[in-house]
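Here is the structure we will look at.
Only one protein chain is missing from this complex, and each of the others stays in its spot.
The chains carry the letters A, B and C, assigned in the order they are written, with residues numbered from 1 in each.
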């Protein structure tokens, strides 16, 4: 997963994009980069605060930026990437994944194209260059209409910045007014954080063009076929973000409530697995009447760098710590948003057991993850997905819990419908992928 | 405030102290340092992970370390500090503050002593050097008996490491078994985090000596007169730490409960000011029956470096964000542990107001801070303490709240007594300082 | 100007290329980079020793490297550059300049190609990609036969490294045996410095292929039309390097001798402008009988970084210093290899005058520089070339000397002919460019 942000016609766009990316840091901690007007770039491995420092400040009122989740890729593959074409120099920042990139890459190479990175995102630039138009805006439109999914995209040209979302709207993208111009970000919470106004979600299948007129133009390049990523709601986004006008924290609370209603699992205390399980645990507690308590604390100073104890066991044990007085001698429900490979949860259950829990029930407020994501989330290959390989009882045994319970796909979808979020992608849960 | 940690006779003490300091990072984020056997040191401004990197690994089985809270002091003043004396080379790591340091410093200088730092902590080394003994252990004992407060101290000599606490026990210090030797840390949670066993609190007025026998010796140098810092319980320590056998999170919950019982303030929802107000808010919610919800979220990626928006207003607004759906149209009780200068709370109240709160009540689960701390907590000078200058109604007005309510000093002390924590220092609340 | 180096089948090629580039550091001090097998790269602005550090060591037995002279170009434009094509991934390191690059670049773009850098060198990769062959070696041969000048080139493919020189042989390139494999470098002195054997100059119009056979194959792709850069002999190369079997220092000595024979200028003492004028001054002194003395010393610690006093005046005065006792009251001949813009020489003459010289004669052992270089040397634009704008007397006046004397183009060419160096390029002196 990644986060993208942009600014058009604002004072010190470097600082503005810095602040936006900082607010999107949860979407990617491995690398950060900006390209400002004149295509001057600042990039580096690590967190926004260590890459986009005051010393590296670059002047300019326009620019785009990116935070990267993947641990793969060298420093030369940090986005935004830019290139020179006959239609001008362009830079792009991409959140998502082009599911059929290898085929498209081969096609471009067969026509003599060279790739300076291994990123699927470079395809956008090649399509832009080979588009049968001389005009850069037309070329970009043609590009977007040729690549179906998945992308939220920022494109900077010498004469404009464009913000686009694929027809399925799989990845989020928002824009708003700021200073004398405009700002764009993956989540509206980032725009709120800096005080932007008139915040709007970009329509799937459209791009918003910011140019010299300083009047954003919305250009539709494909019909809208909404399949927004449900995992953004479940895990990825900030609790204070909103998609389709619906607050993420509220959805998680409702998923937690529904989890109780479907499972009716009771215990002495509800312990959220911080920070991801917190909202769901509040919902579960509210409807079940079981008190929520801080049975596991989290050390937020850990895991911010590449220097960490080598084995996962130690990382988890330094990151999370049980509070014995909350757990000892009690039946505990641990609430988390999802389980992917199960390794972290196994260590958590072990720690909670050591702290004296009488019984440990693990409640997950989403369905079992059965398949990989082809659209930009780094869930593992199928063979590593614990829920794709084990029955529910085996799974509980595998992680050491007395019981594990999930939300069913039906109830899960129901929550979104009731909230008014139509057309979500649940591919990783039910293998019904919108495009493949 | 600061944190200290040490290791005696363990494999790769550098890594062990790194892990301990990481678990104590909340006690100081401005600088970190270690001195290992042979008095090789690694120090730097910034977080543990950026200072004590793998590349700077130093071999050795013994060492002491320190994390510094203060933003004052250059790189040459990062602890542990070391010096050469006729009785051998020693290094010290100090948590606390020698309340009458200027007088003592003048006395040493008048006798020809020179100070290479401005730290009060350097006094320990001078006293060690001028102590009327040739033996280093006796000299250290003499030193400790001459300086009444406040300190939790680690001293490394060529032949031993000593861990000492002043007679009042104002600052905490713990030790435990680890590997083939011993580890020491400001909080037991740090020792638990690395898997140490046989963890014990060091008695006020004693020092624990680790030497070639590998059998810790407890040496009493002064009578015990317990006055443990209540602010450690209220704010400073990790929720999973325990002092006097009592869990910090549980104390905070009880303070929250008592706050409700004393004030009986009701509202639609309780919103904890994360992270410090979380435990108290759970307690308040439990006894009041008012639901706790996530009305303010915290961006944990922010504020870890020196590159931050210049004004406090912006820092707080990037660090905390309201969730409108939780707050809009409701009466909200914000729970926090304490208020010092009030600047942060003023901005929080403003943000919650903007998010649509009908009424905002601010509940503080400790008494108003009326005086400075002379023993190592960087509370401001009296003139900056908001509660020292304003009546309660003025205070509410000043921060923009509809009401602010504190726990009274009597109820506050009561909670500690009932928990079995006797002899706490409440100097900053009631100006009754143990020694001055 | 730049320097390139490569290694095939040697232990720790990173270290070997480091050593070769260090020996070629005089060819470029602005940036350094290597790409090793697997196309892992290490690059940075600055000197070899600060970029290719021990900490950044990369494993592998093959690789190519580059040192860059130009102060233009960002970190993303540091060579070697690499790209992915249908025929495999390739990296290139290029010394020289494609004189008609803009035209060729436009042609590639018109066919949909995108450029990730502004370097003319990227053209080689595009030509390689669009070459009408599937085989990478054939594609490379086709590429070289399509781009006439100027280049000494190292190309790394997954299956081979190739070292090529353009048909004119404008830029130098050598290879030799080392360890169990081969090494390549811009100058033979670099190969000698690391102890390589069987050193040979690469023939203009050929490429030498190092592949799995570990037997270098010489492949001719164009007829040889020798026009080796005379400025390499005059200024650029190390004195211990040899081109066409002729030693650089010896050529410079002969140029100095010829300068005396043509000019017959006498004085009390000969002062070389260190380091470039040293060899010529020895020659001048030998035939004239005028003693050479150290009248100007050079601070070799200066000018190695980007932090320097802002004005040129101060840089020169900190870099060079006169020795009064050598100069005071005497007629002095300053010997240097060439003058481009004249700014440095003006300050030197001023310093020597201040040190008490009675008369100052400036002797240059090459002809006046009248035109720019289109083949890779950063001589200035014509308008900045002092000798292109002023008559000889004006020139002397402009730099403050009592007299300035050059070697004539005829005598200059004669020296090369007598040494056995046939077919040199003297374009910058007589505007007779081999290809344009």
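The rule is short, and it goes like this: a residue touches a chain if its C-beta (ideal position, glycine included) is under 8 Å from a C-beta of that chain, and two chains touch if they have at least 3 such contacts.
Just so you know, these numbers come straight off a predicted model, no measurement behind them.
Q: Name every shown chain in contact with the chain that has been left out of the document.
A: B, C
Q: Please pick, from B:101, B:130 or B:315, the residue that touches the omitted chain in the full complex.
A: B:130
Q: From the listed residues C:324, C:397 or C:422, report the one that touches the chain absent from this view.
A: The missing chain is touched by C:324.
Q: If the hidden chain were put back, which of C:64, C:292, C:377 or C:395 would touch it?
A: C:292
Q: Going by the contact rule already stated, which one of C:240, C:331 or C:378 would touch the omitted chain in the full complex?
A: C:240
Q: List the subunit B residues touching the unshown chain?
A: 40-41, 74, 76, 81-86, 106, 109-116, 118, 125-126, 129-130
Q: Residue-wise, where is subunit C in contact with the chain that is not depicted?
A: That gives, for subunit C, the contact residues 15, 19, 22-23, 25-26, 29, 47-50, 52-54, 189, 192-195, 238-240, 247, 249-250, 275, 278-279, 282, 286, 291-294, 297, 299-302, 304-305, 307, 309, 317-318, 321-326.
Assume only the chains that are shown with their structure count from here on.
Q: Fit subunit A to subunit B on CA atoms, both being copies of the same sequence, and give the resulting rotation angle in degrees, nearest 5.
A: Fitting subunit A to subunit B on C-alpha atoms yields 180 degrees.
Q: If you average the Cα atoms of subunit A and of subunit C to get two centres, how far apart are those centres in Å?
A: 50
Q: From the mean C-alpha coordinate of subunit A to that of subunit B, what's the distance rounded to whole Å?
A: For subunit A versus subunit B, the centre distance works out to 35 Å.
Q: Please tell me the distance, in whole Å, between the geometric centres of subunit B and subunit C computed from their C-alpha atoms.
A: From the centre of subunit B to the centre of subunit C is 61 Å.
Q: Mark out which residues of subunit C touch at least two other chains, giving numbers and ranges.
A: none
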